[in-house]
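First the structure, in the form of structure tokens, and then the observations on it.
Of the protein chains in this complex, one is absent; all others appear in place.
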Amino acid sequence: MAMICLSSLAGCPGEEVAREAARLTGSEYVGPELLTAAATGAGLPVEKLHQALTTAPSFFGITLATRRRCLAHLQAVLTGRLLQGPTVFLVPYGHHLVRGISHLLKVRLYAPGEVRAQSWAQARSCSAAEAVRRVREQDRVRLLLARLLFSADDDDNDLFDLVVNSSHLDVEAAAQVVAETATQPRYRETSYSRQCLEDLALANRVKAALVGEDDEVEVTSSGGLVRLRTRVTGRRSRRRRQRLQQLAEQVDGVMGVELEQVDDLISRITRPLR
Amino acid sequence: MTPAKRQGDTTPPAKPAPSFGDALAQEIFAGRDLSQPDPVDQALLQRPTISFRLRLILAFSLFFLLALGITLWSIRVLGTVQQKILFLEVADDFKLELQQARRFEKNFLLYGSNLEDALEHVQQAHRLARENRQTFLQVMGAEGVITLEEHLQQYAQLLSTLARDRSAREQQQVREHGGALLVAAQGLVEGERRLVHEMLGLARRVPFVFLLVLFVLGVLLVWFLGRQVLATLSRFMGYTERIAVGDFSPITPARKYRDEFSTLALALNRMTRELDRHHRILVESHKLRAMGNLVAGVAHELNNPLNNIMLTASLFKDDFPELDDDEKLDMLADIIGQSERARQIVRNLLDFARESETQLEPLAVKKILEETVQLVGNQLRVKKIKLEMNIPDELPAVHGDRQLLQQVFMNLILNAVDVLPERGRIVISSDTGKREGFLAIDINDNGPGIPEHILGQIFDPFFTTKPKGQGTGLGLSVSRGIVRKLGGYLFVESELGRGATFSVLLPITSVPATVGAGGS
Partner (left out) sequence: MTEQEGKIKVMVLDDEHIAVKTLQRVLGKAGYQVEAFEDPHQALARLEETCFDIVVTDVVMGDIDGIQVLNKVRQVCPQTRVIIITAFAMMEMARKAMEKGAFDFVAKPFDAQAIREVVDRAARQD
């Protein structure tokens, strides 16, 4: 029984390790079905959602708002699933989507670029040069999107509890390491972490409901009380704020909504600096 | 409550209370009404204008007048020389006529030739003298001309007499007059020639003198104007240094007149006003940030009374039928007491958060420090940090703003908490002897200290040693700005491995009578 978030770099055997770790810990593996569910929630075809999470930002490409909408729905689906029981999940940016849950073990599956390119070439039977190019491109997009969507450095190992080098271990051994770590007392569920997860799941549900109205709204919740932080300012903002409040109140499990309007000079000044 | 009554309550159009953010936004976007000139600006403007352009124009006019004078003088000299040369020709002719006359006279006396020719030449000379009488007068003076004319007349008379009477006496007289006339003419020509030479010599020297004068004058002018510009520039350099350390007091007139630098002073004053305004917004924004930190601590602290309330209330509900009245009253008293405790925690925070105009007043530092320590109490407790406060009760009041000072102290204490390991120690002490007229509050920690190579940067904006996303790097910069604004100083001493001491020097207020007002 364990809760594991797996993040696999392009060319690493993420899905295989996730399945094996799920088997070893008696948990359930979830992956692509979460993306499908999130796409349904966002009202987009699953290909589009996949694109939103894997293509580099460009002028004619998918807008930031759409990407945020996809993420919000993915987050809601994911945390909703986590509430149902022990899960091993593998979704893009999963480690950014669920934060502050002490019984969730976050694992990064890593391997040097050449090794990953090799296995990529083998798995997809393409040329070595093509594989190197594809792996490099995916790494670049991953770092870029992580900075854009989460203001985080995706290669920062502090994001993870465990980093496994899959070039030294086969799938079974890697899954073994992951499973053993996840079953340590440190990652046992507590009343507190369960409560945190419930709060997070509710906040994410609300966020998914609001993201169409304001894609930058920040939602936190604590025992049914939901707090919204919005940057919506200016004229006609009053009606939009009221709408946010109404939408939030309609979400299941919400007992109260507080709305805060943020206008912070420092974050405005320092945002371009970061 | 009836529906009508409720409606009555809500019918007046609800005017939204200006919230923290709104006021800030207004401050940012509305700006100050700039059409209203500042009193200092007016003082700068209400002076007579003596601009550098005017001064340069004056200098150039002076040069021009000088050059014009010299030129006019030269033209005059040349004119005179020309006249003199013309006169010299006349004088030469005059002399020639007389010489001719003497030659014919001699011929007459020696060979008895025609004397008419001599007479004619004398008349010719006489005519020349008459025609150029004015010039002759100028050169020889009235007396000379009259003498010359008398000589001429007598000579002419003598010549005509000589034709009839060739006596020796007559011959003698004719020779004397003729000689005198010739000498006079000779003298005239010689004198004029000398004068012309003198004048030409002068005309040759004058340009050199003029150049010298021009040079000396130029040097003087450059020195004078240069000194004025440089002195003003260094004055402005002083202003910018002052602004750089956060002193935003406006520039006041230093001279009795206005020039181009006054416009610069106006521009600088406007800049400092804008800087000041932005600084205020920054301080306000930073306070919000600091509050974010505090709220996390305070929220945790609230959990204790809330837990007590929740437990007691749930017990009250569960056991309601079994509880006797005394027990119920006890539990309710507990709930009320704990609610009061929670309210006090929130009130401290709100006191700090309350937005207010900067109000300079005499303050009792100890009370401010105590309130600040209360606010950060959680952060201290979680890290088991021991805070010692060695502040005597009797301290001179300082000049400052309660909230701003609280913000400064909080920044310094929270910084210390951040760098300290568990069970660290913070000592807050005071010192009136550090600098005359100032009260020093030292906040000392026994943390790792600040490495020397960053010691010079820690007050720079956006400088931070905290991990990404954890610090804005504005705390110390804003704190120093606040302290400078209050007329004090903030500096740091640190020894690696031994901790750091931040000293806040605040001006002691000179009016002790009103201390009580600020203290409470």
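By written order: A and B. Residues from 1 in each chain.
Please note the rule applied: a contact is a pair of C-beta atoms (placed from the backbone, for glycine too) under 8 Å apart; a residue touches a chain by one contact, two chains touch by 3 or more.
What you see is a predicted model, and the numbers here were worked out from it, not measured in a lab.
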Given B:153, B:240 or B:303, the one touching the chain that is not displayed: B:303
Hidden partner chain, touching residue among B:384, B:434, B:466 or B:498: B:384
Omitted-chain contact residue, chosen from A:122, A:184 or A:250: A:184
Sites on subunit A contacted by the missing partner chain, in the whole complex: 100-102, 184-188, 190-193, 195-196
Missing-partner contacts on subunit B, residue numbers: 300-304, 306-315, 318-319, 334, 338, 378, 381-382, 384
